[in-house]
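With one protein chain withheld, the remaining protein chains of the complex are depicted in position.
The letters A, B and C name the chains in turn, as written, and every chain counts its residues from 1.
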Amino acid sequence: MYSFKNDYSEGAHPNILQALVETNLVQESGYGEDQFTQKAIELIKSHIGRQNVDVHLIPGGTQTNLIASSSFLRPHEAVISADSGHINVHETGAIEATGHKVLTVSTKDGKLTPELIQEILDIHTDEHMVKPKLVYISNSTELGTIYKKDELVSLSEFCKENDLIFYMDGARIGSALCSKENDLKLTNLPDLFDAFYIGGTKNGALIGEALVICNDTLKSDFRYFIKQKGALLAKGRLLGIQFVELFKDNLFFQLAEHANQMAEKLAEGLKEINVPFLAESPTNQIFPIFTNEQVAELQKNYAFEIWEKVDKNRTVIRFVTSWATKEEAVEQLITDVTKLVQK
Amino acid sequence: MYSFKNDYSEGAHPNILQALVETNLVQESGYGEDQFTQKAIELIKSHIGRQNVDVHLIPGGTQTNLIASSSFLRPHEAVISADSGHINVHETGAIEATGHKVLTVSTKDGKLTPELIQEILDIHTDEHMVKPKLVYISNSTELGTIYKKDELVSLSEFCKENDLIFYMDGARIGSALCSKENDLKLTNLPDLFDAFYIGGTKNGALIGEALVICNDTLKSDFRYFIKQKGALLAKGRLLGIQFVELFKDNLFFQLAEHANQMAEKLAEGLKEINVPFLAESPTNQIFPIFTNEQVAELQKNYAFEIWEKVDKNRTVIRFVTSWATKEEAVEQLITDVTKLVQK
Amino acid sequence: MYSFKNDYSEGAHPNILQALVETNLVQESGYGEDQFTQKAIELIKSHIGRQNVDVHLIPGGTQTNLIASSSFLRPHEAVISADSGHINVHETGAIEATGHKVLTVSTKDGKLTPELIQEILDIHTDEHMVKPKLVYISNSTELGTIYKKDELVSLSEFCKENDLIFYMDGARIGSALCSKENDLKLTNLPDLFDAFYIGGTKNGALIGEALVICNDTLKSDFRYFIKQKGALLAKGRLLGIQFVELFKDNLFFQLAEHANQMAEKLAEGLKEINVPFLAESPTNQIFPIFTNEQVAELQKNYAFEIWEKVDKNRTVIRFVTSWATKEEAVEQLITDVTKLVQK
Partner (left out) sequence: MYSFKNDYSEGAHPNILQALVETNLVQESGYGEDQFTQKAIELIKSHIGRQNVDVHLIPGGTQTNLIASSSFLRPHEAVISADSGHINVHETGAIEATGHKVLTVSTKDGKLTPELIQEILDIHTDEHMVKPKLVYISNSTELGTIYKKDELVSLSEFCKENDLIFYMDGARIGSALCSKENDLKLTNLPDLFDAFYIGGTKNGALIGEALVICNDTLKSDFRYFIKQKGALLAKGRLLGIQFVELFKDNLFFQLAEHANQMAEKLAEGLKEINVPFLAESPTNQIFPIFTNEQVAELQKNYAFEIWEKVDKNRTVIRFVTSWATKEEAVEQLITDVTKLVQK
């Protein structure tokens, strides 16, 4: 049984474990005031090319989203998201649990546009309705798609014009930035977003997301919110050490590139034998369509997500690759699918 | 500079790191559905001698307290705590942020009694006031004291008689159970408490607390609450692997015992030279009193917490020892204090 | 200028004011423990034909919805509503502000069906998503439509089978029950719903909604929730006196019938001159379609809501009638529209 279920099936990249072992007995301050966290923050600032941002290391993605949203918004303000957005579907109402409505628009590719946001603004006009305030996007999206730079520029300008906070969930920003179709750089992000996070968990870390707050008005007292939601680790070094490893050289990008290459190889292998896809995805999640019988057969040797039904007989499934995906496993999967399809 | 500031200044016990390294490339399901977490849960059940409990591994202590409280309580119900309780003082209003008031009583030693709780019940009699419902204790307490078994039995009976949920914050339960004055066993806990947690972070783990829910009525849907608060780690294995190491043999207890021995050695060394103490503490936190000048001198070579002023000239400080505290460091500290005191 | 903007443009029915004047100096207990509130509760129980229900008088509708939802639900549970539902659109995120997500389905007529609810249940299957728990309907709906008895029976059975709480917002239940198309009685409601409310504000009272809790498991400690949300009026008599007047004879129904007759007369008058409608509404809200020029002309002498654009040139507006709507005003409006349409 080999798993293409997600990008967190294995532990951490060996460099990270090595660093944890080597630094283990160094005494450090708690709660993110250790030297490793400080070093990680400096490295991240350097990679994004900006010093006047605040960087906070937070254990998980749902946590980062809920802490950021609830600290940035006043009680009557709402989040705008694609209806496929992670905060809308797969966080068990975490945003609402902090008191805020998530307003959604339907999209084909998981991506927001100024026009879609304008529709929300048009119908929220007075105090009988929530006030739309924070625009949430994920990049890459839950459907594996990515935003091109000009799409983000127009969204960013739209948000500024409409006094909206522009926020990016970067759980898979590594994969997005290393996509063949990508034209965005890490150094563009501070100009585009009021805040965003760089995901570690889905790109080789054990845990950890680096939240970057660019807008000065959102920075104050942020550590209070991290603590109040239970996300200020006593041994904050665990986060710091990992992000130092990811960003002291280019490990973060190397890992994402490997994940993308494995996905691309897999997609190309399947396309060659005419397996259809739900949509084009240039990142580490791909969505092929199989008959229900083929799916059942594949499940005997592979773990993956059932995504949705196409019709009575066919099903979309999701294959995810990661920094740890073995090339032989991809090749074996292509071989196995080939046999299956050609039966 | 040597730190006696807390019990999370170092990383994890080497066995834990070793296990992380060895299991690193095993593919596992996410979100605590991995084999390591399942194994850890079985080991914990075995150590506490009860099968019909639910065990959940959660990254941190504040998180565990807020998830448990907010899932156990209805909106009008309140927590009862000693005014020195961690949830009342040092969690940035985490409980209130989930909507619940913390009712407090003043204590000398950080310990609740049936009489103190009764005072709260007596004045909360109708719908114009919150309804006291969950009794929060910590063991060992924030002052280093521990509950004797008969004290817990009487508290437990009182809670049952008054339809109160009895909950123990066990961030330092290891140190409590290994205290020389202790007469409580891990196997007693399920009979005494509706829920409690066994702390890993302050006893040799990188992160991780094991919440044990004993009362059947509090068990349902608990994973929803963990997820909603952002505490369901994608790589749940990180928690599972650590607790397997702590409980597969008796590492958990060995680590706590070392911490206690170091504290005891330190306390005895200081008492011999007539350093006064705020109170007797039989666990890994001790509270000696020094003159302000002595404190300033000690700060040159040691890190520790300033606890409180005794008067204009004297200050209580806190020394904490851990699984990683070096005996030589304790000896050196005694030597240094001796010189200081005898100047 | 005559207003057809809503059913709360005037004060209270004169009988209600008369009763307030007559009872004014009687000394009474506060917080709904007065004799009038007790009398009102008995009258309501008698009208709905059930004694084993709990009745609470609450100032407003949004308040009633938010208090009921937040007290009935555990933190991870969500509300299911039509996307046009009042709680989803026009309560400024009141439900989310208490921590609960509102899951929506799109409908043409504002009405839920078992099939629509099933769609929600089908995609909410584990702890990564909220747990759908309370089904919210309004009757009459925000579009003026009503539920027939058999529709409610099938919804009620569906809810029981799926362990869902079935709740009715009855802000306009008076108008629904007095509709010509209605086959539902007040005495049916306790069998159908776990809880529902009977709206006073939109049917002749100054303020006040009567929440009826039928399901025993939802009854306990409910006055705590009313108080905590600031809805337990010191002078609860203000609510009691009004509901006594509405239900001591049949004033409640007489008022709703008048409102419906005025709406029907208006609708028929407009249909005779071929004014098109958005949809059939058998209650006190009707939705005719006019050209933008006609709307502008009508606004000179009448107040009403702009509902939505049909296309570039035409607009749906909403006329609402009430217990206080004057027949002459309806006749004048028909005359004025006739002139306008025939220009």
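By definition in this document, contacts are C-beta pairs under 8 Å (C-beta built on N, C-alpha and C of every residue); 3 or more make two chains touch, one makes a residue touch a chain.
Note that the coordinates shown come from a computational prediction; the quantities given were computed from them, not determined experimentally.
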**Study point:** Which of C:Leu73, C:Val89 or C:Leu206 contacts the chain that the document leaves out
**Key:** C:Leu206
Revision key, fill the gap. The one residue from B:Gly32, B:Gly60 or B:Pro75 touching the chain left out of view is B:Pro75
Point to revise | Sole contact to the chain not displayed, among C:Ala97, C:Ile117, C:Val135 or C:Val316 | key: C:Ala97
Review point. Taking the full complex into account, what residues of chain B touch the chain not shown?
Key: 75-76, 78, 89-93, 96-102, 127-130
Point to revise | Touching residues on chain A - with respect to the absent chain | key: 31, 70-71, 74-76, 98-99, 127-128, 130-131, 221, 223-228, 232
**Study point:** In chain C, positions touching the absent partner
**Key:** 2-3, 5-6, 8-12, 14, 17, 20-21, 23-30, 59-67, 91-94, 97, 201-202, 206-207, 224, 227-235, 237-238, 303, 324
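What we mean here is this: only the chains that are shown with their structure count from here on.
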Practice item. Can you check how far apart chain A and chain B are, centre to centre, with Cα atoms defining each centre and the answer in Å? Key: 34
Check your understanding: So, what's the distance in Å between the C-alpha centres of chain C and chain A?
Key -> 42
Exercise for review: Would you give the residues of chain C that are in contact with at least 2 other chains, written as numbers and ranges?
Suggested key: 75-76, 98-99, 127-128, 130
